[in-house]
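With one protein chain removed, the remaining protein chains of the complex are shown where they sit.
Coming up: subunit A.
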Amino acid sequence: MKPAPTLSSAFLEPGGQSLPAPLLELREQRGTALVDMPLPTRKTENWKYSSRHLKLSDELASTLPATGKDGLSLSLPGYRVVFHNGVMIPEASDFPDLDGIRIQRFADLDDDEAAGLAERLDNTLDTRAVQMARLNSARFEDGLYIQLDKEAVLDQPLFIVHEVTGTASGSAYPRIYVDAARHSQITVVEEYLSSGAEPVMVDTVTEFVLGDGAQVTNVRLVMEGENVQHIGATGVRQASNSRFESHCVGFGGPLRRHDLMVRLEGEGGECKLNGVVVTQGKQHYDNHTSIEHVAAHCNSEETYRNIAADESHAVFNGRIHIHEDAQKSNANMNNKNLLLSTGAEIDTKPELEIYADDVKCAHGATIGQLDKISLFYLVSRGIGRREANTLLTMAFINELVEQIPVQAVKDAAQLRLNDFFDQTFQEA
């Protein structure tokens, strides 16, 4: 038998020179643990559809240089933090100093704060299950540490823009840690963009820790180019009566992978996870979500929609784990899939592990095509094929797009969707 492939040592070169000592130490420790890390293969259950799309050539191991340019002409309402190639660019960022809210790049943390963060980093993630997050922990060059004191409220969304520049091959490891103390509130928007054409990998990790009654909304928009492999992990831990909302909108690429793990650890916690994925060409998109009902009386509500055109491939794996003590849990998971061509493929799998007896847990998954009779009805009114198909496809995701709480993201997503419709649908 061929030995399982392991991570190339090229990925373990030293780095992180601008990090404060405690974080640098942590990074090195994590790096040491990665020596001989087996890479996911077809036999790795949670990577079985995606391992062949993961291409970790040695060129990708070089850390992309921080360019410092402000390549983004987006004028975003709200506050803004810009990362280029995994490093924060202060000149391009714009956010206020507010009472009870600290938004700091890792490089700017003093040793005490950095030591505090080093203790917590990774504590929302089961790193055995999210293999590639471990690589981030060993490779991050910078990051953003957001702390909200109790009852602090960020009055506008915070946009975190991650741009990678594919002028040369390499990789970037953005890292965000959000500590939302009790009854604090924040909306964090992550936008992933790219320029250039050389092969690039983005391996990104975002963590949220919610105190009692905290309310956190996370909007994630993945729109990098065809040269970018995007691998992301989001870890969430929720204390009592906290509420976490996630709205993910993703467009495909050679590899798009997102692991979203939520742990409901205090009674009365609630999470709502929405996702819209659109793929075309030969793109590949893989969403793995996991909701752990650890405490009793928690609600989770998950709705994901995949749309796959051409010869693209989308994967949804939704795990719900209700622990023994999590009585009166209420979990609802729904995944609907739309195939726009006979060459497209969608794989969907619910994974339910229920160890408590007094719970409500509902799940449903469907895979279908656009309805021919609906299409005929629309065109019989003079509506062109392209527009009719567009209306029906939008109908499939409208409900989720409408729920995105940030207008600028809705607009950006809609523009990108319009391109997709133009490329996918023809007049008769």
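Assume contacts are C-beta pairs under 8 Å (C-beta built on N, C-alpha and C of every residue); 3 or more make two chains touch, one makes a residue touch a chain; residues count from 1.
Everything that follows uses one rule, which is that contacts and distances are computed from a predicted model.
> Write down which listed name, "Peptidase U32", "Fe-S cluster assembly ATPase SufC", "Carrier domain-containing protein" or "Quinol oxidase subunit 1", is the UniProt protein name of the chain that is not shown.
The record names the chain that does not appear here as "Fe-S cluster assembly ATPase SufC".
> Which one touches the absent chain: A:109, A:261, A:378 or A:412?
Per the contact definition at the top, the residue touching the missing chain is A:378.
> May I ask you to list the residues on subunit A that touch the chain which is not drawn?
373-374, 376-385, 387-388, 391-392, 394-396, 398-399, 428
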